[in-house]
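Before any comments, here is the structure.
A single protein chain has been removed from this complex, and every other one stays in its place.
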Amino acid sequence: MSKELTSRRPAWAASFEEEPSQAMVPPPALTALKPFGWARNNLFNSRLNTALTLSCLAILWFAVPPMLQWALLDATWTGTPEECRAAEGACWSIIAAKHRPIFFGTYPYEEQWRPLLACALFLVALGVSAMRACWRPWLVGVWFGCLTAMGALMWGGVFGMTYVANDRWGGLPITLMLSVFAIALAFPLSVVLALGRQSGLPAIRALCVGFIELMRGVPLVSVLFMASVMFPLFLPEGVTVDKLLRALAGLTLFTAAYLAEAVRGGLQAIPKGQYEAADALGLGYWQKMMLIILPQALRIVIPPIVNQFISCFKDTSLVTIVGLYDLLTAANIATTDPEWRPFFGEVYVFVGLIFWGFCYSMSRYSQWLERESNKFNRR
Amino acid sequence: MTNVARILNSAHARGLFYQGLVLSGAALIGWYLVSNTLTNLAKRGVATGFDFLGREAGFEIGESLLTYSAADTYLKAFAVGLLNTLTVSVAAVVLATVLGVVIGVGRLSSNWMVGRFAAIYVESVRNVPLLLQLIVWYAVIGRLPSPRTAPEVLPNLFFSNRGIKYPTLADAGSHAPTLLALAAGIGAALWLARWARRRRETTGRPFPTLITAAALVLGTPLAAFLLNGVPLHLDVPVREGFDFAGGGTITPEFAALFFGLSIYTAGFIAEIVRSGILAVPHGQTEAGLALGLKPGQVLRLIILPQALRVIVPPLTSQYLNLTKNSSLAVAIGYPDLISVSNTSANQTGQVVEAVALMMAVYLVISLAISTYMNWYNRKLSLVTR
Partner (left out) sequence: MTENAIIELQRVGKWYGHYHALRDVSLSIGKGEKVVVCGPSGSGKSTMIRCINRLEAHQSGNIIVNGTELTDDVKSVETIRKQVGMVFQNFNLFPHLTVLQNLTLAPIWVRGTAKAEIEEVALSYLDRVRIRDQAYKFPGQLSGGQQQRVAIARALCMRPQIMLFDEPTSALDPEMVKEVLDVMIELAEEGMTMVCVTHEMGFAKSVADTVVFMAEGSIIEVAPPAEFFGNPRSERTRQFLGQILEH
């Protein structure tokens, strides 16, 4: 019990900091309530710690006020580039002026409510999927409907909406769609690959291992290049696949290889007894996998899948290299406007915050999920 | 009939049948793709094969460790690209490791503020795409003052939009004795450390290793330097027109890639270090202390050997990721392997060969590193079981 009460920090970490002189400190029960006592116990309990605390404070002192000054107090929120040039601080008016092309790229201006609505639908679907209570078969239906609606919104050509070819799509919808489609398409492929890698048939195992190791051994950039320049060569004459689909294919294959390793981890975590019990009941290979092993293994791998989704989300920014118009490309293009050129920093901060917001909340979610499922397993 | 049934129901025969089915399916798809590609290439009049590697490349490369000119062959261009990839990767691995270890240990600190700082670093760096970070670094360096007004951060060290200018040692030959002495000093110090540890283990007598080793590493080259007549000639960068003359240069592309990769990867390494240290049960520390070992000895003899076992495998894969991520160089114009093979593909039209070559090189690097990792894991797991 005493172990639980002491902090989880390794003892040597404390011991290095010159054995905090606890015997001299009055019992913490008497001081813990006062912030002063807290600071002494946590920030100034040894010479080294005092020095570290003071340097941290110094960094804060020198960094935070100028940053606040720049980002908030001296900032220009609405106004022209000239006003921005005259002001000292950040020029957030570039965001006001450029947010449309940053979010939606070259999508026709009057029609931009459609990608906006599509993104909103998407976020709602993501939010619903995040709730454990909604992990039911109907969720697949929700996604199917949601994606159909998104496609209808983006392409148009139905319900009186004008047709917009997908080479005019850009910005946030591209980033969201690429990452979700890539993970959704990669998932079944990854299960097949993982089963293949665990298979007792050498030729199938070799094929899967070869594919997985190839994809994990090369950078995504090279896969995207392959997808964008080599796919057209692979197909018979006259058949063309557009740039977006090619990038999606590359991203999917790449993600599938990494996901397959996560799924394999889940398969390996299932006790041997489960396989034996299934065999003993007389189930065939596919029955065994579908009814016994995969339902358990996939539950274990949900957190790694979410983590893979986060890196996939970050990785979509690489499609800018093969000339797709994602959020980052859109931001880049927005900074090339000669009038606004000096204020590139604000655009990157803005886009960075968007990416950060998505990734951070998803990673918190995955940590929470992991804790939850641990609780479930312990019970 | 029964024979047929026996064959149909034999697990072995079924296995063979499924494998044959999958393999022939794969072969069929492969053949289809290859034949399509060959037809397409023939129609476009593109040559096949790796003969182009021997031809003159005809393009310049921004920076190179080898002497390279446009008149050199494609093969040499690829070598330059590979070398650039490896240079920036190795440099970034070093900085990322140092930063990552400091931040990882910082996150475990008993100091609340240090812990917060480290946590903020990790959470902000890991959740923003590396490409965005690289672009920001590149943009920041690109908007530094021009050489005319560039700040002199340290004496003879300039940060400008032409990159970082630093002094180099002129007349390199005269420093050979010093460098040799330094190498000898490091070698002697390493040998001394081994010897002192062995002596300690066999006879129990301690030896002031740290001080002696420091004296060897610093003293030997210093002595050689002094004996050699203090040959100190620096080649310092000097502002000249729109640029600098003399000194060494770290190009903006290299600097952006180097800082971007190190800072991004350090966030991941920090988490690995932290979880590695936490993975060693607290009882191990207590047992060591109860036996009378000093905290430093507990760390060195008990915690680190166990934590490293947990840390090394994911650390290696982070190194691998860093190397692969260096391919983002192509976005900011650092001439790495990918950018060279891109240029070659554009010029010769031999896309398939160029992409295959670049993937093969990365694959070889990856396989080499993971082979090493497997060997290391086996070596460690032998010790525990």
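All chains are identified by letter, namely A and B, in their written order; residue positions are counted from 1 within each chain.
Here is the rule we use: a residue touches a chain if its C-beta (ideal position, glycine included) is under 8 Å from a C-beta of that chain, and two chains touch if they have at least 3 such contacts.
Please read these numbers as outputs of a predicted model, since none were measured by experiment.
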Which residue of B:297, B:316 or B:347 touches the chain not shown here: B:297
Touch residues of chain B, complete complex, unshown partner: 200-206, 281, 283-284, 286-294, 297, 301-302, 305-306, 309, 383-385
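Here is the rule we use: only the chains that are shown with their structure count from here on.
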Mean-CA-position distance for chain B and chain A (Å): 24
Chain B-facing residues of chain A, complex: 3, 6-17, 20, 42-43, 45, 49, 52-53, 56-57, 59, 200-204, 207, 213-214, 216-222, 225-226, 229-230, 232-237, 310, 314-315, 317-318, 320-321, 328, 332, 344-345, 348, 351-352, 355-356, 359-360, 363
Chain A contact footprint on chain B (complex, rising order): 15, 18-20, 22-23, 26, 33, 36-37, 39-41, 43, 105, 108-114, 117, 123-124, 126-132, 135-136, 139, 277-278, 280, 282, 285-286, 289, 295-296, 298-299, 303, 324-325, 327-328, 330-331, 338, 342, 345, 351-352, 355, 358-359, 362-363, 366-367
